[in-house]
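As you look at this complex, bear in mind that one protein chain is not there, while each of the others sits in place.
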Amino acid sequence: MIRITTLVLLMMLAGCAGMGVEPWERDLLAKDSMQLTPDYFENFYDEHIYFSKEASSGGQGVGGGGCGCN
Amino acid sequence: MQLKKIKGRMAVATCALLQATSPMASAAGSEWDVDTSFLYYGEADGRVQAFEPAIHAGRALGDDDRIELRLVADALTGATPNGAYAIDGVAQTFTTPSGNSSYTIAPGEQPLDDTFHDTRIALGADYTQSLDRMSRIIWGANLSTEYDYLALGVSANYARDFNNRNTTLNIGLGFNNDSVDPEGGVPTEFAPMKVADTGKNVSGDSETKTITDLMIGVTQVVNRKTIVQLNLTLGSVSGYQNDPYKIVTVTADPATGLPVNGTDPSFFDSGVTGNLPYVYEKRPDSRQKNILFFKAMHHLEEDVVDFSYRYYSDDWGINSHTLGLKYRYQLADSYLQPQVRYYSQSAADFYRHNLVLGSDIDVSGNVLVDYASHDYRLAESETITLGLKYGMPMANDSEFSVRAGLITQSVNDGAVPAGQETPDLDAMMLQVNYSFVW
Partner (left out) sequence: MRLMKYTFFLAMIILSQLALAAHEAPAIKLPTADGQVDLAELQGKVVYLDFWASWCKPCRSSFPWMHEMQERYRTEGLEVLAVNLDKDRKLADEFLQDMDVNFLIAFDEAGESAAQYQVRGMPSSYLISRDGKLYASHVGFREKDKAKMEAAIRQLLAQQ
């Protein structure tokens, strides 16, 4: 899986060179609602709740606090 | 010629820079962006309730750098499953983690330990250090402390923009060191739970684990309305990973699942040895995780679609799929956002309904399997969350929002005797948020 993903990431990095917008076309992308984490605590609480109820966690980034959640 | 001229110009520019006084130093970046939030999380049937107020503030430092601070308090009460299962017609007695008292669960009821309560304080700080116009490093530190648990972490995330800022490469490294200091001491792995006040089987006062995460990701602007993200995370956890409060039932007959009792074998004759028919769980001390995370945000001129998918896999045998979909429906000035999340996981290899006398554990209490846990979180399960958020922008760049969600988690226990299934978990959450510029 790691190899495939790395390949996909590299392909994205290379293949995406043609994608995108001009700097003055970022009106929608600049909106708060279009940020990858539009609501700080919504994301934070969700991660916290599911971390304590499910066996999987992470994926969105590294860092953040651990807990001994039961 | 040209270069010489430019050199001359630069000299002039540098002098100009030195003599330039900026009496009207702009106020740019002198404001804090503050999020204040409160979460209520409540599980049905008297299980866990959490109250979690939090504050997060970020501000620019100079032109390009930024600092973010976070403070979260967390008060937990309620009961949590102790790892044993419900049995029709049989009342079960357990000892609390302190080893000093006992509680009895009625026949047919899921065994819950209601001595569980905790207060947690978590602090976090991130510093974004701009390296040049296209790259930056975010340094992070966090600390979380509760009654029996301390987590310390540091992280570094490097981000670099390419392709006219349409592509961003992210590389993150995180390191956490956690220590657990369980109530009543660290129970000896696979040792039987003892009758109250007969001495808990402990192997020490505290244990630690370290968590290392490496993430590599790309975000890509697809077009004016679409941005996507793909992350690969490799995680490694080593050290103590048991839940010190969870036990596994020992049975002589898997067809009935009844706990061994008394006379045969004498090891579990609690009247004589003080050993109850439950042993403390044991998990591997190493866990390797691979996580693939994909997210897409799409703007529909008014509304916004937020889609995410995560594939998770670890060497405990857990594979999971997580799908998230949020649709932000723009009203005149405010917005409404229905949310749905679907989660499905397979069981850990060592997830066991019980340990069977003779094959898994011998008459002297020696456990013959490497690991075992009946923590429902390691079982095959599904979680469905339905939520709705309402957000209302207000004057001066502030926003108020409220979000409610219903969570249903169902466990597939596999073939277990009737009545011993893990019941569904129903929970609700309510989040109130106020963000403002200060």
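A and B are the chain letters, set down in written order, and residue numbers restart from 1 in every chain.
Keep in mind that, in the parts below, a residue touches a chain if its C-beta (ideal position, glycine included) is under 8 Å from a C-beta of that chain, and two chains touch if they have at least 3 such contacts.
Worth saying up front: this structure is predicted, and the values here are computed from it rather than measured.
Asks: Considering the complete complex, which visible chains touch the unshown chain?
Replies: In the entire complex, chains touched by the missing one are A, B.
Asks: Just checking the interface: what residues of chain A touch the absent partner chain?
Replies: Listed in rising order, the touching residues are 22-27, 30-31.
Asks: What residues on chain B make contact with the chain left out of this view?
Replies: These residues of chain B touch the chain that is not shown: 2-3, 6, 9-10, 12-13, 15-17, 20, 22, 24-26, 28, 62-64, 131-133, 164-165.
Assume only the chains that are shown with their structure count from here on.
Asks: Just give me the whole-number Å value for how far the CA centre of chain A lies from that of chain B.
Replies: Computed value for the inter-centroid distance: 16 Å.
Asks: Using the touch definition from the top, list the residues of chain B that touch chain A in their complex.
Replies: 35, 37, 39, 41, 48, 52, 54, 56, 72, 74, 80, 116, 120, 122, 124, 126, 140, 142-144, 146, 148-149, 151, 153-155, 157, 162-167, 169-170, 172-174, 176, 178, 180, 211, 213-225, 227, 229-235, 243, 245, 289-293, 295, 297, 299, 301, 304, 306, 310, 312-314, 316, 318, 320, 322, 328, 335, 341, 343, 345, 348, 377-378, 381, 383, 389, 401, 403, 407, 409, 425, 427, 429, 431, 433
Asks: State the interface residues of chain A toward chain B in the complex, per the touch definition above.
Replies: The touching residues are 1-2, 5-6, 8-9, 12-13, 16-17, 19-23, 25-29, 31, 33-36, 38-42, 44-46, 48-50, 53-56, 58-68, 70.
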